[in-house]
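With one protein chain withheld, the remaining protein chains of the complex are depicted in position.
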Amino acid sequence: MSDQTTAYTAVHGEKISLLRVLGPGHVWALGVGIVLVGEFMGWNFAVGKGGAQAALIACWVAGLLYTCVAMIDSEVTSTVAAAGGQYAQAKHIVGPLMAFNVGLFLVMAYTMLEAGNAITAGFLIQTVAGMAGFEAVHDKPFIVLTIVALAWLNYRGVFASLTFNLVITAIAFLSIIVLFLALQPWAPTLHRLDTLATGLPYGWLGVIASLHFGLWYYLGIEGTCQAAEEVRSPARSLPLGTMTGMITLLIAATLTWWICVGLMPWEYLGQAITPLFDAARLTGSVALMVLLFIGTIFSTLASANGCINDASRAWFSMGRDRYLPVWFGAVHPTYRTPFRAIVFLVPVALVFALGAPLDQVITFSILSGLLGYTFMSFNIVMFRKRWPVGRIKRGYVHPLHPLPAIVLLVLCAATYFAVFLGYGTQLLAMMSFYIIASAWFHFHRYRYVRRGDQFTMPWPRPQGY
Amino acid sequence: MNAFTLLEYAAWIISAGLGLWMLIDMVKVNSRFSEDVLLSSREGDIEDHLVIDPEHQRHR
Partner (left out) sequence: MAKQPYQPPEQSMAGQVTDSLLLLALVIGALFLPLWLGLAGGGKTTLELPEQTWAGMAQTPAMQAQWEQLGYTEETAAELIASRFDYSFSWGALALTALVIIAYFGFVFRFSEQEYREVIDEKFGKP
């Protein structure tokens, strides 16, 4: 075995076991797979921050924000198709320090999302065991099991688990649809939207504040671009897959909102950990409860699996470029996975999943995502300036430039304000982290980085340099 | 001690087992291969050799 594998170790690590075989359907499934868990947990904190109606407005405004993200990302990725991901984009378009930060955004956003998934899975098992009559049940063993087992799967090569991942995502999506149809919210018997959805407890300020968790409906859809190098024709498949993914999520998010808001008082919903499962409990149907239990568990597993994959890739790429200790840039000779990065991130995810409350973990994840979106709006403007349309071949040119970039920046600013309301200290703690890390990189770490080697695209010299 | 406690212990044991498996495998790989081989991947190499998956390559 080892003779055969050593011959292939020079293969680019991110291409592990994956050929250019994916179509738009896979891109759709990959994007939705990571994100869908957001409908099963987390989005409902938006209800807590602004009330039921505010959460719906936030859902649609965040949908607009993500449509801009998807359009911008599709254009850049259809050109940076070989290396994939926002990290490589930043390296080629803005510069090393920005790339280091974007890499950290990705690692943080995905690792925190993974921790949130594990917390949810553990909590759900605990709840169900409690309902089944067991006493003094713990969630910790299952949190640990989720993280370690999925890390192990990723260590062994993610290709085998990918198809499985797609299937469980589809089941999770179907469970939302079934719950919606079973509830018949349009013919209210169980579902009492009129009596339960009560106004805006915080007024319009609450609507802005709820934007914070409104992002959670979609967070991670931009991960479709990580698949750029495995897609058959990225120029066509990526925009198509990402946009249809966005539409799916918009539908799922609206249905989820409709289901939950008509079943639970907003004070409960705003602090619930597994809102869709609770909705199923309230229907009184055991079958629906089992279905939504399975749906929630599957969505957390599918998402955590994708997160481990994406986070370790980003960590690995940074190691390979020497942005981080070069030791992390290793590829497993047999499984061809970034195995050291995967192992290193396990304790990090464990610390967060075991030690921090869910809304804190989610806020950390959302903030990292948000910083990444802010970067994107600058990124596209600089991209168009340095390589104007026509100078290099683009698979997809997004319309109305620079309007999407401006809309994105404005919505990002509004969301910073939303996070500031209620989570101001975390916002500052997080910013200090990135500032210290950036200073560390620029003044210490960057001397280990080879300069010219970082630019790997076959592009001409950027204009103005 | 009830059935669920057993399940909890099972979860701990499986986690420990898989974690150990990864650690042992990592140490084994680290000692069996030289750093140069392990760190040989480069960004942008993809387009040049698409021999990524020997299994699939064989079926072509």
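Read from first to last, the chains carry the letters A and B; within each, the first residue is number 1.
Here, a contact is a pair of C-beta atoms (placed from the backbone, for glycine too) under 8 Å apart; a residue touches a chain by one contact, two chains touch by 3 or more.
Computed from a predicted structure; not experimentally measured.
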item	value
Chains still shown that are in contact with the chain withheld from the display	A
Sole contact to the chain not displayed, among A:Val69, A:Met376 or A:Leu421	A:Leu421
Option touching the unshown chain, where A:Thr254, A:Ser285 or A:Ser438 are the choices	A:Ser438
Touch criterion as defined above, residue of A:Gly133, A:Pro399 or A:Gly452 at the omitted chain	A:Gly452
Hidden partner chain, touching residue among A:Leu64, A:Leu205 or A:Ala414	A:Leu205
Where the missing chain touches chain A, by residue	48-49, 94-99, 101, 108, 192, 195-196, 201-202, 205-206, 209, 263-265, 267-268, 271, 278, 281-282, 284, 322, 324-328, 344, 348, 351-352, 355-357, 359-361, 364, 374, 378, 416-417, 420-438, 440, 442, 445-452, 454-455, 461-462, 465
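As a convention for this text, only the chains that are shown with their structure count from here on.
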item	value
Centroid spacing, where centroids are CA-atom means, of chain A and chain B in whole angstrom	23
Residue ranges of chain A in contact with chain B within the complex	2, 4, 6, 8-20, 82-83, 88, 129, 132, 134-135, 137-138, 141-142, 144-145, 148-149, 151-152, 155, 159, 229, 317, 320-321, 326, 329-334, 339-340, 342-343, 346, 456-457
In the complex, chain B residues that touch chain A	2-4, 8-9, 11-12, 14-15, 18-19, 21-23, 25-26, 29, 32-33, 35, 37-47, 49-54, 56
